[in-house]
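What you see is the complex with one protein chain gone and the rest in place.
Order as written gives the chain letters A and B; numbering starts at 1 within each chain.
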Amino acid sequence: MNTFNLAPLILILPVIGLLLNGLFGRRFVEANPANGERLTGWLASLMTIGAFLVSLSLFLSLLAHGFEPIIVPLFNWIDIPSADFLVNWAMQVDTLSVTMMLVVTGVGSLIHIYAIGYMHGDPDFSRFFTYLNLFIFFMLILVSGSSYLVMFVGWEGVGLCSYLLISFWWARLDKNGVPANANAGRKAMIMNRIGDFGVILAMILLFWTFGTLDYQAVFSGAVEMFEANHMVAFGGLSVPLPTVLTAVTALFLLGVTGKSAQIPLYTWLPDAMAGPTPVSALIHAATMVTAGVYLLVRSNVLYEIVRTSGATILGLISTPNLVAWVGALTAFFAALIAFSQNDIKKVLAYSTVSQLGFMVAAAGSGAYVAAMFHLVTHAFFKALLFLGSGSVIHGMEHGHHHLAHAGHGATHTDDDGFDPQDMRYMGGLRRRMPTTFIVYLIGSLALAGIIPLAGFWSKDEILLHDQTYATPIFIVLAIAALGTAFYVARQLIMVFFGKPRHAAAEHAAESPALMTTPLVVLAGLTVFGGLLNLPYLTRAMAEANHNHPAGIFLMLESWLEHSLASFELAEEGILALPRTPVYLSLLVAGISTALAVGGLLLGYLVYRGRPRTSSEPDRLARTPIWWWSVLPLNSLYMKGFVPLFNRFSVWLADKVDWAFWHDFVHDRVIRDIFVTGAEFSANVLDAQGVDGVVNGAGKTTQRLARGLRLTQTGYARTYALAVLLGAVGLLVYFLFMAG
Amino acid sequence: MIHPIPFLLLAAVAVAAALGMLLSHNAVHSALYLVLNFITVAIFYLALNAPFIAMVQVTVYAGAIVVLFLFVIMLLGAERLRSPVDEVRGPERFHRYTAILLALVLVGVAAYLLFQGGVDMTGVDTTAGATLDASPQALGLALFQSYVFPFQVTGVLLLAAIAGVVIFGHTKKRGEDNA
Partner (left out) sequence: MPSAVNINWYIALSSILFTIGVLGVLLRRNAIILFMSVELMLNSANLLFVAFARHLGQLDGQVLVFFVITVAAAEVAVGLALIVAIFRTKKSINIDEINLLKG
């Protein structure tokens, strides 16, 4: 028995949830706050859990039925018989989409449950859960669609949900009276529009070339045309297929940089932290931002054709390599920027950008399975970290409230600047919040890449692949890994170790079980997630099995292979897929572990017991303490490298990131060009050109009408005379002139 | 076919009656001239082997329609409205001349055609008309066999006319709504 017919349920269940919550949720909550919250929260959660169970049954069905992709048609979406144009709304159930479904609904369910506790008491409780279900709905459309067009519906839908949820507390103003939350939502929307523009253009090109947007038809058509050296005709212009696909893949990359927050469009993601923390965990870490990676993996055939054909952009770089470099550089720079962040969620945000860079780099260098592997493990541990940070923030706010009620507030004069997300006010939280501390530690170590946690295996696979594929990319990624371990250590120490630097931290309390239970589950997934794609232990073993996975090794690879057509085509010799045997390379694993441990150690040495007070400047910005100067090497390091590095990091954050990208490029260049263009079209083109024509047409008509009106005398006899004139005229014409 | 002498006499009466209708100052006189015209035309119908149409002409036109005219004239007291020639102002004079000119063109065209030889009668058996069965029975058969659909349409038209007249003639009573 198979359950593929159940597939539409994964879309229907969230719709039920969002309709019920959207229509009646507010009334439930207002009628009975405690039970109403429980009802709406659990309703939304159960719908997501239901979708998870359906995904699970799809997974089992695929296991039992040979992994081949199944198309589940829902309805004819656009049907123009006269033009022979038909777009089906169909779901593609294959191993790739089911993997994404499991991640989205699995992590999504946990975050839903967590949010019941986190959002407790919020006046817009039901609105939040309505949006969450709406997001799950669109995300599942995105991953389950069988064509680019359906995927794009989901792509836009999750963008909308992202906007709605980032500016969920839209009315809140920051210290300067700016509606920062609303602005953050707008920024995300606009950045993503730029990316979506690329996706739309790419889809138009694909449709022009293949006459369809169905994945399977596009991919098989692309392979056939590629083998036949087909030329694509654009009017009179005839272009080779690889050139067209280069344009398509480059435009897709633009979409990826928007959705997955890569250079140059990454700037919206740190701002997106304005949303509630569960949103950051669900949308801006685990699921939506990985949609770009999903698009890359889904389009693997197109990228591999470009790679094999050797087509390049202006002779400089081929699009897969461009993708890899964009990812690697993003991973590097975002990790550096994370050093100088004091907001607990901002650190995680830049960390997410950085980790997405790893995935994009993996996909660009042809390691699609590694990209998906890292996507899955990252979903586990980054959701864990975000939810953990939410728990910390919750605890800090609790402590702050406690102070205000207990009357301790008077002794703390720095209360005005208090910010529950600022790590400088934390410290020593491991005693106040033990459960949160343990799970946060697990998540952090996984992020740093400590064996045997999930993050180690997936990051290691990416590094292993790139070590043989492109050494420069490997080096950049390795440095990014070092930076990752460093900021992880910094964050752990500032939040959980040392002494409390604020009374709120002293009185922080552990979060309720509703919030910690999902954390524990995610921590379990983080510990054991590496089992999904365990590499072979030795190179000989990997080569003996010729990458045909067996047993407990490379389960994810053997699972995903059935959706990645480029794997099969590479076997047949059509595509030059860069494949490396996946095994536990002592060299790479050693480097990776050394970098992780070294980064953590470095962070520990620099930040041990620091900062002592909330106003103490960052350790990297201070002059070295005495024992650093005993050793000339350390002195050199602290005097030469650290200030330079610190300046570089601050410069990156302030100048490159904010001043250059945010303020100059976005605000000046893009906005000013846009404003100038808009003003030109508004004042000149529209006011004088278009309006002139329109008003001219109106005035001419009026003038003509004024003249013609005189003929309408109102006297019946005039009309009769006109009729007679016409009749006689016709008579004369027919009798004397027509013949 | 009628002899030329009676034709001309009857035609003279018909034209004179029509002119009388046109030029009378009194609307009642106009109506009476119109009756005279209708009756002469009915006599032409008889001469043209159309006895049933002649009967219909007298009963419907001369009887019903002109009686209706007279009834309305007397109901409204509008028999002496204006003389046909008074108060001819500038634009109206232009209007009048144009009308007369066009009428002359109309007659002129007809006259020109007739003097060119009129209707081409080659190959037309003009004697068939004399023996044509134009009895009410034959006419009725033609109406209900080949013209049954137009006949029905005419029935609907009459019904619509009745409805229209009822609505126009309806006088609002005091306190009644506009509807």
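Quick notes on this one:
Keep in mind that, in the parts below, contacts are C-beta pairs under 8 Å (C-beta built on N, C-alpha and C of every residue); 3 or more make two chains touch, one makes a residue touch a chain.
Predicted model only: the values in this text are computed from it and were never measured.
Listed by label, the shown chains that the missing chain touches in the whole complex are A, B.
When the full complex is taken into account, the listed residue touching the unshown chain is A:Gln712, out of A:Ser82, A:Asn176 or A:Gln712.
By the touch criterion stated above, the residues of chain A touching the omitted chain are 708-717, 720-721, 724. By the touch criterion stated above, the residues of chain B touching the omitted chain are 1-4, 7, 11, 14-15, 18-19, 21-22, 27, 30-31, 34, 37-38, 41, 44-45, 48-50, 52-53, 56-57, 60-61, 64-65, 68-69, 72-73, 75-76, 78, 81-82, 84, 95-96, 99-100, 102-103, 106-107, 110-111, 113-114, 118-119, 121, 124-126, 128-130, 132-134, 138-139, 142-143, 147, 150-151, 154, 157-158, 160-162, 164-165, 168-169, 171.
Note that only the chains that are shown with their structure count from here on.
Spacing of chain A relative to chain B, judged by their CA centroids, is 87 angstrom.
Residues 717-718, 721, 724-725, 728, 731-732, 735 of chain A are the ones that touch chain B when the two sit in their complex.
Contact residues of chain B toward chain A in the complex are 95, 98-99, 102, 105-106, 109, 113.
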